[in-house]
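Only one protein chain is missing from this complex, and each of the others stays in its spot.
The chains carry the letters A and B, assigned in the order they are written, with residues numbered from 1 in each.
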Amino acid sequence: MGKYVIQRVLQMFVIIWIAGFIVFTLMYMMPGDPAKILLGNDATESTILAKRAELGLDASYVEQLASFMYHAFVRFDFGYSWSYGVPVMQELLVRLPRTLFIGVSAMVLNVLLGTWLGVFAATHRGKWQDSLTMVIAMVFISVPDFWLALMCVLFFSINLGWLPAYGIDGPLSYVLPILSSAVAGIAINARQGRSSMLEVIHADFISTARAKGQKESVIVRKHMLPNAMMPIITGVGGGLAMVVAGSPIMESVFSIPGVGAYLLVGINLRDRPIVLACVVFFAVFTSVAILLMDLCYAFLDPRIKAQYAAKKVG
Amino acid sequence: MKMKQVKRNLNPPPTSLQAEFFARILAAWSARLGVAILLFVLVAIVLGPVISPYGVNQMDLTQILGKPSASHPFGCDSMGRDLLTRLLHGGRYSLLLGFAASMFGALIGTFIGCIAGYFGGITESLLMRLMDVWSAIPGMLLCILVSIVMGAGFFPTVLALSIGSVPGGVRMVRGQILVERKKEYIEAAESINCSKMSIMFHHLLPNVIQPMIIITTMGIGSTIIMASALSYIGLGIQPPTPEWGAMLADGRNYIREFPHLITFPGISIALTVISLNLLGDGLRDALDPKMRN
Partner (left out) sequence: MKSDTFPEAKTMKSDTFPEAKTMKHVAFLDVKNLEVIYTQNKRTVRAVNHVSFQLDRGQTLGLVGETGAGKTTIAKACMGILPTPPARILNGEIWLDAENILEIPKEKMLRIRGKKIAMVFQDPMTALNPLQTIGEQILEVIELHNAVSRHEGLKRAGQMLELVGIPAARHVEYPHQFSGGMKQRVVIAMALACDPELLLADEPTTALDVTIQAQVLELIKGLREKLNTAMILITHDLGVVAEICDKVAVIYAGQIIESGSKEDIFDRPAHPYTIGLFQSLPRLTAAEKWLKPIEGMPPDPTDLPDGCSFHPRCPYASKECALAEPDCIEIGTGHFCRCTKWMEVRTCQMHP
């Protein structure tokens, strides 16, 4: 098991390095001369050259790549923003907690509420409660989350005046962003939860538990739920990554100065250090989330654990 | 007499395969509803712009930010253009983008997955590790990155939208091929000297196509949402093309006074995506009862 974890962590590092390399190359290929874009149209040839030298753009692709890889992954330094001149890492660290807070809270809501709804629907299978839950889930899967966010702003902020529409003044500002980020995931988990519950309900070991004379409520809690939760837990890592990856759009709707909004700033200004830093953050976050959930899954399911323990490193 | 009994137990043969197939898709009321909405949307976006008395980019300066009225049922946008006309026109782009990007992603996924599953060995491990890297960057981000590198336009946007769905497709196809390859009928085919290509195309690929169709159909809806999100943040298809997401971005500035500018485009997206998702569910239930609950 320990060996397996180490192997997975090493694998993750390699994946992140390669992802960094690919993203750098993509950004390098971006059309237009960054120096020209930064200085505007009336810049002279010599100032542009000077700017290129200052940003290190006169070096070859390989040199630039090597420098980026070294600074980013060895010294955790993404350099200075081309447009603002401030260290990117510093800005990122300020913005990080906001994005993470929204993402993790939304995911907790996803799992708890989604699973509960799924179990609710499955235990009322075929009745109106089931149909209603599934219809609502279908609607929320199909509605674009950023539009839902806009409608929430319209309703709760503008019409009712209950919650702030944008910014990060106090904890109430986070309510709408978290809710809007969570809704699609709740709907997905409710559907997933329902179908895995239905699978478990007909499992033989449930008959066994009934034959023992166990109460139905205890059977649901002790036998059905843990088994039905497994597919949901598998999806938590990916879901968390998805919520955080949706942050550029969500943060732009609610004007929250998080990592996603920072990425959009970088893209609009063609500011390569900002974009690279944000994308590397997203890649690291995704990989870590998925890795953690895989390990968690292995810890919870003795069958998977045994598989991993049996695997040889190599 | 005995034969009669045996025959009676068999299901009556289907009248035609297609008819049977469509009957199965439409078995659930939800799938019927999906098809009905989709047909409605399709008819509207095909006929709408033709019937509408207004041009897509025809501005009426007296109607800037006009609220819904008899002559402009959905109102007008910040440049005095008829919202309904633009919505109907924009639907063409959204649907086309959704379909094209899902198909394209599925094609690339199937292609790479087949290569990985077919050749095995180093090719396979290299490709699969590449997919690990590929999926380490979330789909929406890849989409944004590719979009800024490739620039605006229809095909770059299709590419950007499809790229996130590739790793999932590759894993599915390869997994399916690995499962099928172990089965004995493949061994049987090999034993009668079927060529590798023939095994690939006649035996392995058909097993992949069905789940791929399901996944692709179910993905069209989310691709349309992604396309609108992309144009909402100002990438992908550019104004004045009336893409639904771009219209939302435009309406966002007037949300306080003129909420109709964000309500109607959003409802259009939601309605289209719901119909596609319902159809996708129906298709899944019809093609693969195992995947159903």
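Just so it is clear, a residue touches a chain if its C-beta (ideal position, glycine included) is under 8 Å from a C-beta of that chain, and two chains touch if they have at least 3 such contacts.
Since this is a predicted model, take the numbers as computed values, not measurements.
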Hidden partner interface residues of chain A, rising order: 203-205, 207-215, 222-223, 226-227, 300-303, 306
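Criterion: only the chains that are shown with their structure count from here on.
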For the chain A and chain B complex, residues of the former touching the latter: 11, 15-16, 18-19, 22-23, 26-27, 29-31, 138-139, 141-147, 150-151, 153-154, 158, 194-195, 198-199, 241-242, 244-246, 248-249, 252-253, 263-264, 267-268, 275, 279, 282-283, 286-287
Complex contacts: residues of chain B adjacent to chain A: 30, 129, 132-133, 135-141, 144-146, 148-149, 151, 221, 225, 228-229, 232-235, 245, 248, 252, 255-256, 259, 262-263, 265-266, 269-270, 273-274, 276-278, 281, 292-293
